[in-house]
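This is the structure, below, for whatever I ask next.
Here the complex is missing a single protein chain, while all its other protein chains stay put.
So that you can tell them apart, the chains are marked A, B and C in the order they are listed, and the count of residues begins at 1 in each.
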Amino acid sequence: MKKVAILGATGLVGQRFIQLLQNHPYFEIVALCASDNSAGLKYAQAARWKLDIPIPSKIAEMVVRPCKPDIDCDYVFSALPSDVAGPIEDEFRKAGYTIFSNAASHRLDEDVPLVVPEVNLDHLELVKHQKGPGKLVTNPNCSTIGLVMALKPIMDNFGIESVTVVTMQAISGAGYPGVASLDILDNVIPFIKNEEEKMMIEPKKILGKVVENKIEYAKFDIVAQCNRVPVQDGHLLSVFVETSLKASTEKIIKAFEEFNPIKHMNLPTAPEKPLIYLEGVDVPQPKLHRNLGNGMSVSVGRIVQINERKFRFLALVHNTIRGAAGCAILNAEAYKHLYE
Amino acid sequence: MKKVAILGATGLVGQRFIQLLQNHPYFEIVALCASDNSAGLKYAQAARWKLDIPIPSKIAEMVVRPCKPDIDCDYVFSALPSDVAGPIEDEFRKAGYTIFSNAASHRLDEDVPLVVPEVNLDHLELVKHQKGPGKLVTNPNCSTIGLVMALKPIMDNFGIESVTVVTMQAISGAGYPGVASLDILDNVIPFIKNEEEKMMIEPKKILGKVVENKIEYAKFDIVAQCNRVPVQDGHLLSVFVETSLKASTEKIIKAFEEFNPIKHMNLPTAPEKPLIYLEGVDVPQPKLHRNLGNGMSVSVGRIVQINERKFRFLALVHNTIRGAAGCAILNAEAYKHLYE
Amino acid sequence: MKKVAILGATGLVGQRFIQLLQNHPYFEIVALCASDNSAGLKYAQAARWKLDIPIPSKIAEMVVRPCKPDIDCDYVFSALPSDVAGPIEDEFRKAGYTIFSNAASHRLDEDVPLVVPEVNLDHLELVKHQKGPGKLVTNPNCSTIGLVMALKPIMDNFGIESVTVVTMQAISGAGYPGVASLDILDNVIPFIKNEEEKMMIEPKKILGKVVENKIEYAKFDIVAQCNRVPVQDGHLLSVFVETSLKASTEKIIKAFEEFNPIKHMNLPTAPEKPLIYLEGVDVPQPKLHRNLGNGMSVSVGRIVQINERKFRFLALVHNTIRGAAGCAILNAEAYKHLYE
Partner (left out) sequence: MKKVAILGATGLVGQRFIQLLQNHPYFEIVALCASDNSAGLKYAQAARWKLDIPIPSKIAEMVVRPCKPDIDCDYVFSALPSDVAGPIEDEFRKAGYTIFSNAASHRLDEDVPLVVPEVNLDHLELVKHQKGPGKLVTNPNCSTIGLVMALKPIMDNFGIESVTVVTMQAISGAGYPGVASLDILDNVIPFIKNEEEKMMIEPKKILGKVVENKIEYAKFDIVAQCNRVPVQDGHLLSVFVETSLKASTEKIIKAFEEFNPIKHMNLPTAPEKPLIYLEGVDVPQPKLHRNLGNGMSVSVGRIVQINERKFRFLALVHNTIRGAAGCAILNAEAYKHLYE
């Protein structure tokens, strides 16, 4: 068993970490850390629990700690909001901890891998060259995770020249309290702060190559426009992609279905199928498909050929599971598998 | 005063016709027609009224008639569902009526103009060459109306090579009962039957030219992907456009703002500004902006330059006002202005 | 293993039966019956599946049968809509089947028990006196189930003089397509057809006594007012109750917490706690608590004493699990336990 701590344990992503780590075969939560307001309180008092399962009773009784690097643990998961994550993660790294972070702060750092195990497991090796004593592995932005998982088999088989993506993102992506109900009930907000920027750079790093211990970014064009919609969980992406080689919908569906490069590793949080291509004209839908593969599968649907090398399709990612806590846990499982 | 009849008067679009024709300076509703189930009933009994204003008392008492061409009136407005509109409109046309239709059935007929007055008023002249005795003018699909109003000033100033559009459409676009609440609460449905097809052909006709009494379709590429979102009214469009000439966001905004080619006609239902460019990063929003210009203005916002000739922006159209009943009424006003 | 058939298997409640009977220790689905439109199709084609888990693969492939009493099975579960359930259930009963029905048609029949196992298990014995060859056991209306589960420990300990209840009910209670999104988005509908009538009579039967093989209805007054709210699942009840004896909030909470008269039976679908009293001022909430006890527990909260013998509290019941399919299955489990 590995002892793990969660930074930002009281927030929405923190709650997902707790949910996903319940009954984990080799990670055991030993510390819940949060802001000074919460530190010292029992978790049940400190957190505004928003999941529809009860707080696990052992967790409920744990006393929340401040985010200080004085914890006896093997791995640290960071669910901290991006505005505070940077320095706290630095502190833990300096103190020698191995951190798997969902925060944006260090995603683009040159020596920090930005990983979705099914997509760019090899980027993990960047950690070998990180200046010690600690280690930092990050996972991408929630929408980006859904996007790159769908793009990866296309890139591998046909190459990618350009991508245009329009997102329809769930309210849970903004944390709690996050989006005011007055702003989103009966409405769409065509803007999410910093989201388009992330979606227009992170995929190039993730789909890039490791060259001499650095990431050479992928070269395709990418444009993103991000919208908030009145949906609880699940980011839906309308994707337009131009391939380098000729392709067909059949071939791309086949590539989606066969995609599972980490199957042999048998990681406990890995879904049976990372990509599920759904038959039907009106799929995927957040309400129906966000929980496929326990929220770890990305659903794709309705791929349409526009011309010889242009296609469009839909992709859906559970933003707080695969798009956040679940991806960080999968990164930790892969790291343990490879390096320990 | 012109006497007008409304076909499909009990449906959602029919209700908007009634609302918009209340106190109209020269159109007076003399007949409300609907299916045989409704015929013979008082309108207040026949219609499931869904607007947040009461049924006008005179209308409430009118007895609904069947959709038969035996009405003493000058103009006929058709709010019929597309699956029944075709033959009924044919019957009225054969009987010599002048019809302004919101239905899709005849939009692409060679001799039928598909008109948004601000965009292609000149197409109206097709009616002169329609084989008598009746006349038929159609207005486009709701989303298409929002799109072509925003594209027109771009086309006139910079030319258009290609358009990609992703829509987030309101539930009222599906009529009543339309979308089941179980399907759309906490959800997005990435499919609307026949909608993408309409959006990928209608703009080419509308933005085409009259050449020898026929429409020569515009030649740009267009791809559309349509989604239903849990919003009452207002279709939001995320638009990506490639221009023929170099342009800039400033120039396009200026073109949006100056756009009002029918201002001199002073049509009663025409908004002061057909296009309203909103400042701000998170606009337009359905809930806040759908009623601008009494629901007849299209709001545009957040135009961003992608490269020398590529831009993206958002557009919002009130789907049952500008996108349906309001556009048909404006067509009738323009027709009267020009030909009577 | 008992072989079971589901009547009305394609509807929302039918889908919940399928979900809850997956991996059941002694019920195995052998037949899925539905209307003639569906009969002959594979289940995956016939049903518009609305749950967020995939259709179990074995079920997906089963061919839907018509609702005819020619099935080789031990028990029949009826998830039929009330407008067709009556005669179909009669036919099955005449053919000798043992039916556990969620439909309203026969709930008030003199020889038919209306049962929630935790509340009035003893009513089950009515079946012994049913004229053969078949048997029929019904479960109450969804809101009623939540109500009587909360009232039972109060009645047993303090007696009940009168009850006033206002409901806020989920859209899934109306089946599919059910409530139109135009009617319920941003709205409350203060009416549900036949619901108030059911809530004002069924509790008196359920909380009544078996006297000489008949039910002597309980005598308290009851008033119900029912509302539909934009919630997916979970009926929330605001309950006002006048007791016969003096009581206190502490005593009532104790009665809630200790309530589990069928614990010794160890029925597989029975929740560990039939009633869960939640601490806090703003509970229970449909989104957070409807799935407690796998949807089989009723949550109660915020009991307040109004005067010596008047109290108010909130209760929440998952309407398609405990309030429908789950209760019918529990009835069948109890029946098997007692009589077979």
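The rule is simple: contacts are C-beta pairs under 8 Å (C-beta built on N, C-alpha and C of every residue); 3 or more make two chains touch, one makes a residue touch a chain.
Given the structure is predicted, the values throughout are model-derived calculations rather than measurements.
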| Option touching the unshown chain, where B:E89, B:E118, B:D186 or B:E242 are the choices | B:D186
| Of the listed residues C:S82, C:Q225 or C:N260, which contacts the missing chain in the full complex? | C:Q225
| Among B:D52, B:D70, B:E212 or B:E340, which residue is in touch with the absent chain? | B:D52
| query | Which of A:G178, A:G208 or A:P261 touches the chain that is not shown? | reply | A:G178
| Residue-wise, where is subunit C in contact with the chain that is not depicted? | 164, 166, 168, 185-191, 223, 225, 227, 229-232, 236, 238, 240, 281-288, 301-302, 306, 310, 312, 314
| task | Against the chain that's been left off, what residues of subunit A make contact? List them. | result | 12, 50, 171-172, 176-186, 230, 232
| remark: Residues of subunit B touching the missing chain are 49-54, 185-186, 232, 287-292
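The rule we apply is simple: only the chains that are shown with their structure count from here on.
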| remark: Looking at Cα centroids only, farthest away from subunit C lies chain B
| said: On C-alpha atoms alone, could you tell me the rotation angle mapping subunit B onto subunit C? Nearest 5 degrees is fine. | reply: 180
| note | When centres are defined as mean Cα positions, the distance from subunit A to subunit B in whole Å is 41
| Approximately how many whole Å separate the CA-defined centres of subunit B and subunit C? | 47
| Shared-contact residues (touching 2 or more other chains) in subunit C | 50, 185-186, 232
